[in-house]
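Of the protein chains in this complex, all but one are displayed in their positions.
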Amino acid sequence: MPEKLTLGLIGAGRIGRLHGEHLARRLPAADLLAVSDIFVDAAQRLAADFGLPHAYADHRRILDDPAIAAVVICSSTDTHAQMIIDAAEAGKHIFCEKPIHLDLAEIDRALAAVEKAGVKLQVGFNRRFDPNFRQAREIVASGGIGEPQIVRITSRDPAPPPIGYIQVSGGIFLDQTIHDFDMARFLLADEVEEIFAVGGVMVDPAIGEAGDIDTALITLRYRGGALGSIDNSRRAVYGYDQRVEVFGSEGVVTVANAKPDTAVHLNSTGEHAALPLFFFVERYTESYLAEMREFITCVREDRTPPVTGHDGRIPVVMGYAAKRSYDENRPVKLSDIE
Amino acid sequence: MPEKLTLGLIGAGRIGRLHGEHLARRLPAADLLAVSDIFVDAAQRLAADFGLPHAYADHRRILDDPAIAAVVICSSTDTHAQMIIDAAEAGKHIFCEKPIHLDLAEIDRALAAVEKAGVKLQVGFNRRFDPNFRQAREIVASGGIGEPQIVRITSRDPAPPPIGYIQVSGGIFLDQTIHDFDMARFLLADEVEEIFAVGGVMVDPAIGEAGDIDTALITLRYRGGALGSIDNSRRAVYGYDQRVEVFGSEGVVTVANAKPDTAVHLNSTGEHAALPLFFFVERYTESYLAEMREFITCVREDRTPPVTGHDGRIPVVMGYAAKRSYDENRPVKLSDIE
Amino acid sequence: MPEKLTLGLIGAGRIGRLHGEHLARRLPAADLLAVSDIFVDAAQRLAADFGLPHAYADHRRILDDPAIAAVVICSSTDTHAQMIIDAAEAGKHIFCEKPIHLDLAEIDRALAAVEKAGVKLQVGFNRRFDPNFRQAREIVASGGIGEPQIVRITSRDPAPPPIGYIQVSGGIFLDQTIHDFDMARFLLADEVEEIFAVGGVMVDPAIGEAGDIDTALITLRYRGGALGSIDNSRRAVYGYDQRVEVFGSEGVVTVANAKPDTAVHLNSTGEHAALPLFFFVERYTESYLAEMREFITCVREDRTPPVTGHDGRIPVVMGYAAKRSYDENRPVKLSDIE
Partner (left out) sequence: MPEKLTLGLIGAGRIGRLHGEHLARRLPAADLLAVSDIFVDAAQRLAADFGLPHAYADHRRILDDPAIAAVVICSSTDTHAQMIIDAAEAGKHIFCEKPIHLDLAEIDRALAAVEKAGVKLQVGFNRRFDPNFRQAREIVASGGIGEPQIVRITSRDPAPPPIGYIQVSGGIFLDQTIHDFDMARFLLADEVEEIFAVGGVMVDPAIGEAGDIDTALITLRYRGGALGSIDNSRRAVYGYDQRVEVFGSEGVVTVANAKPDTAVHLNSTGEHAALPLFFFVERYTESYLAEMREFITCVREDRTPPVTGHDGRIPVVMGYAAKRSYDENRPVKLSDIE
């Protein structure tokens, strides 16, 4: 295997810092050389905290650096596609946070650039690397439940994002459910053909005023015949609720929430235990680390990353299908979206 | 409170024997005087086993007996409506197994007869009396989860019934899902307005050849805005899978399967525990007893039974809505069925 | 198999009523013909409630009845041994509540009478018939944990009995721990050789003033080399705490408490679930039924009952060993008690 992988980080926001810390401290095969952010002081702070040699305002400084072999794109969503194109043209391997873009034509432009450049691209659907979901997938893949027949995904956030974020998020299906669409594909290694979505504004009227919904229930029909169901809420007062179940001809596998501790307390009023880990930073830390480790390994070993550009594109199509289904109150085929 | 309630049992099949044993042995307020069955030796055997004074071939012998105040109808489904009419006209209070009938007009005839006679009618949706689901309902009713937003019901049988039964069952939605439709109404004390159903033949092709499906996923839209999801299978190899969840603005309540024992065994290959209780007789014994106790109390105390004729009718409407939705692959309003 | 087993019930107190109901209503192979109690109105009430032909003040009326083949002794503890002797001399098979007596010489007299008469005797260590503990025993017996090495028994009551009862109970080791001593023998099918007990008065000073303790921790050394630990409290505010664990060379089996329902409620303050079933009537109903069914079967099939007089005697020896160990703060051999 070659030397350490040299990387540059584009974007020093919350998720950028998370990846930055992992690259700088917890992934010995990574050599993080630079960070850029249009807010240069954020980049500088990150560089200082994690001991990076360079901090830039302009991500081109990273793309122009011949010592850097790969980039990790954590800038704002609307810039992802162009960043991918720029990075591909600069010959860099790319890890890009999800989604690639909310516009399918933009995604296609980005994927074409990646293909033309022959660089590797991994999209940040980190939940595939969660040890709990991974174990479920392994049980399914190894035949432990026979032929998959019914998938159930519960995915509820502890609290909605700010209204300003919701306004530019593309809507719940493209912002929150998109992770579950990826999970639905991952668990069965099968494609969804048709989607039916219902939903409503139950958490906060302001979300409705912003043109979005905050609660949704989505039915999936897989190509292979299996059925799927996803439910979403922007607010579970008891914390981050992330569970899946796959039922099949020979059994079922169920993934429960992860908890901060195993202590159970009984007193005269009942039995009490901890709530689920609060949100994605707590619940998915290991998965962020694992996806990046896998990206680095794939680049170093010249293997195809486990979450491809294609894998990044399809959940966006699913999001549009869900949106149209919700708007028109009828099932919508993915093939109608393209 | 008056004396014991005198009862006659119509139908000495499996469910008839179950109710017969409870009435004869476990419900001190009941005085089971007679049983009838068109197979008179089944009636005689039941009478002998549980010490009943009378066994008849003709249920009219029960209806004509002035010493009998109430009847428990466990005959075949297609006879329920007429039995109700006959019993009502004879002035007997009525406990009737579900469904009242598969034909809505027949149901309406039966309910009209009950109303005219002024007798009490309770329909046998026993799962409402399961201590697990009852506790969930109590948490919801007491405001423990705030405003209900999402209902999830998983209801899978351990094995499909014989094809001969399936052929006359009315189809999965009227035979299996009907219990879940009742549960969906019970948990929220709210009505469903619209249903969307998908499904397929995944368990046994013979079920498809009989014109039915064996796997289904049903979306519910409640009048109050909540959303619901039911999944059904005719065969879960690990046993009877009966779980519900209600999520709301202030919390969630989840009901897990009941198990025969609490022993957990760890060895070098993993952690192992018992499968769920095998089927409805094991899982719902207590609920059959509790529903009958409640019926007897309501008659003796002149109160309205907890599962009325109206409660018996609506799940049939829901079954037809689900069937039409499945056939036409579109959401169907309950108001379109009437 | 012969006809139904005809029985008489001696003692119409709480446990007598429980057995009486089971014999009269839930055990078709039993024919309960009579009940006696020195408080004859209690006997009459029981006879009326469960439809028994005879109610007596004097238990000799039962013993003298040639139609009665077996007796169930539920009278006060100090009368058990003499009742056994009388019943044996009358040629009746005997089910006797635990303990046989608190005096070993009296026990030996009773067992000698049983042996001389050639009747069957089963002692009411009902917990062996609890489906949870039974499953643990079966896993141990089938080799699922290899060679047993460590046994842990937690046995805590929800509330102490009245002080008046404690004064005549023989002390915690002979009254409460006696069940756990039986369980310790049952789980391993091995004998205990040596006992070390510590304890104290932590629940109620009045228990101390009555010469007893209310909290205890007992170490067992088995003949086969395994070690055991029992902890007892007279008051667990969260209810009846009844758990066991057996650890061995190839694994471990753990039995958790049984609960009234499986509902789990999460809100902003935590995860909440039901407390264990409150006390022995709720937790052990099935085991009382199962032990009696087994007694009846053994008599009818002429087999040795599963809990013999010997099994009834040894836990009393263990109770004395524990008491001496506690008093002298040193390990005591069972062989020192005889």
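Each chain gets a letter, A, B and C, in the order it is written, and its residues are counted from 1.
Following the convention adopted for this analysis, a contact is a pair of C-beta atoms (placed from the backbone, for glycine too) under 8 Å apart; a residue touches a chain by one contact, two chains touch by 3 or more.
Keep in mind that what you see is a predicted model, and the values were worked out from it rather than measured.
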Touching the hidden chain in the complete assembly: which of A:252, A:275, A:317 or A:332 does that?
A:252
Absent-chain contact - pick from A:90, A:145, A:307 or A:321:
A:145
Consider the whole complex, including the chain that is not shown, and state which of A:76, A:268, A:304 or A:335 touches that chain.
A:268
Tell me where the left-out chain touches chain B, residue by residue.
237-239, 266-268, 270-275
Chain C positions in touch with the non-displayed chain are 146-147, 149-150, 152, 154, 156, 196, 198-200, 202-203, 215-217, 219, 221, 225, 227-229, 231, 233, 235-238, 241, 247, 249-252, 329-331
Go through chain A and note every residue touching the omitted chain.
25-26, 28, 49, 131-132, 134-136, 139, 144-145, 250-258, 260-268, 274
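The rule we apply is simple: only the chains that are shown with their structure count from here on.
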Measuring between Cα centroids, which chain is at the maximum distance from chain B?
A
Intercentroid distance (Cα basis), chain C paired with chain B, Å:
39
Chain C: positions in contact with at least two other chains:
266-268, 274
